[in-house]
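All protein chains but one are shown in place.
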Amino acid sequence: MSVVFYLLAGLTVAGALAAVLLKNTVHCALALTVAFAGLALLFLNLDAQFAGFAQILVYIGAVAILVVFAILLTRGSETPKDGVYSRNWLAGLVIAAGVFAALGWAVLQSVRGLPHAAGPAPTVTVLQIGNALMGRYVLPLEIVALLLTAALIGAVIVAMHEKEGAR
Amino acid sequence: MNPLAGYLLVAALLFAIGLAGALTRRNAILVLIGIELMLNAANLNLIAFWRYGPHPEALTGMMFAIFSIAVAAAEAAVGLGLVISIHRHAHTTDLDAMNRMKG
Partner (left out) sequence: MQETISFTPQLAASPIAGILWLIPAVPIVASGVIALLKQPKRRTAAALAIGSLGFSLLLALVAFGHVVAGWSHGGAVRETVNFTWIQFGSTNVDLGWVLDPLSAVMLVMVTFVGLLIFIYSTGYMAHDENFTRFFCFLSLFAGAMLGVVIANSLLLLFMGWELVGLTSYLLIGFWYQKPAAAAAAKKAFMTTRVGDVFFLLGIVWLFAQTGTLLFYNNGAGSMEATALGGLLAQHAAWGLTAAGAIGLLIFAGAVGKSGQFPLHVWLPDAMEGPTPVSALIHAATMVAAGVYLIARVFPLMHAGALTGGTTAALTVVTWVGAFTAVFAALIAVAQNDIKRILAYSTVSQLGYMMAGLGMGGVAVGMFHLITHAFFKALLFMGAGSVIHGCHEEQDIRRMGGLKSDMPVTFLTYAVGMLALCGFPLFFSGFWSKDGILEAGSVWSVSKGPFYMLVFGALLTAFYMTRQVGYVFFGVNRGEKHAHESPSSMTTPLAILAFFAMTLGFIGTPAWPWFKAFLNGQAAGFDWHGFAEPGLLALMGTSTVVVLVGLFLGWWLYFGKSPKVEDPDVLEAAAPLPWGWLRDRLYVDEFYGVTVIAFYEWWANVADWLDRRVWGGAVSGVAWAFRGWAHLNRFLDSNVVDGGFDKGCEELNTGGGLLSRMENGRVQTYLRLLALAVVLLVAYLIWSSRA
């Protein structure tokens, strides 16, 4: 395990922690962006360049912005009066810890079966990805396209109806 | 430590953090943030297994991750749209106050 990995992992985890722990919602959104960036770098570390850049483009470029817009539109920047954590937050924490424990245990149990070293780095060109998308994975592609269309239309309708009702 | 195991543990940790955020924060948007983190953790898992798996040239893991990213983005859009819509109705994003399904 190289130092790079630990650094990048630490960055990502720190960003994630900040994203869920900070009081100010906007700060959370920014911390999320940091986490996304860390993840993109981790992808790059894993020789998945396309995925890394796609991550930066989509997540940081779109999702994070979307989150900030949502915070803006819902006046999330105002500090709520009851505190930022919900009732029985401890139960949630415990459960999350339990999940981590289960997953960690699973990983550690199966360490023996995991490959010890990576193979040679694959050369993944955009041409190959394009071919795969249009060839082998054309069906998922079309379905995702359908899904995106539906999401687009749905979001517009949801937003629009409210507009009409508010009038 | 096994490198793959390290990546997997990081992914697990991210997942748990994301889950904790989804379960404990009051604001609905922060729940969505948590969900995004969980999805990203899953993506990391996929890519890690793709890299350390037997046939990386099949691009299976990469494809999976890409599709996941696309779907996650769509879902985030719709979810946030819903949150905004709810905010218009109830003038709050506090999840504890949204218990009309109680019973």
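As written, the chains take the letters A and B, and residue 1 is the first residue of each chain.
The rule we apply is simple: a residue touches a chain if its C-beta (ideal position, glycine included) is under 8 Å from a C-beta of that chain, and two chains touch if they have at least 3 such contacts.
The structure displayed is predicted, hence computed values, not measured ones.
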item	value
Contact list for the unshown chain, restricted to visible chains	A, B
Hidden-chain contact residue, picked from the options A:Val20, A:Ala51, A:Val68 or A:Ala96	A:Ala96
Interface with the undisplayed chain - residues on chain B	19, 22-24, 31, 95-96, 98-103
Interface with the undisplayed chain - residues on chain A	86, 88, 91-92, 95-96, 98-99, 101-103, 105-106, 109
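Assume only the chains that are shown with their structure count from here on.
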item	value
Chain centre separation (chain A, chain B; CA means) in Å	5
Of chain A, residues touching chain B in the complex	1, 5, 9, 12-13, 16-17, 19-20, 25, 28-29, 32, 35-36, 39, 42-43, 46-48, 50-51, 54-55, 58-59, 62-63, 66-67, 69-71, 73-76, 80, 82-87, 89, 91-93, 95-97, 99-100, 103-104, 107-108, 111, 114-119, 122, 124, 128-129, 132-133, 137, 140, 144, 147-148, 151-152, 154-155, 158-159, 161-162, 165-166
Residue numbers on chain B that touch chain A, as the complex places them	1-10, 12-27, 29-30, 32-34, 36-37, 40, 43-44, 47-48, 50-54, 56-57, 59, 61-63, 65-67, 69-78, 80-85, 87-89, 93-96
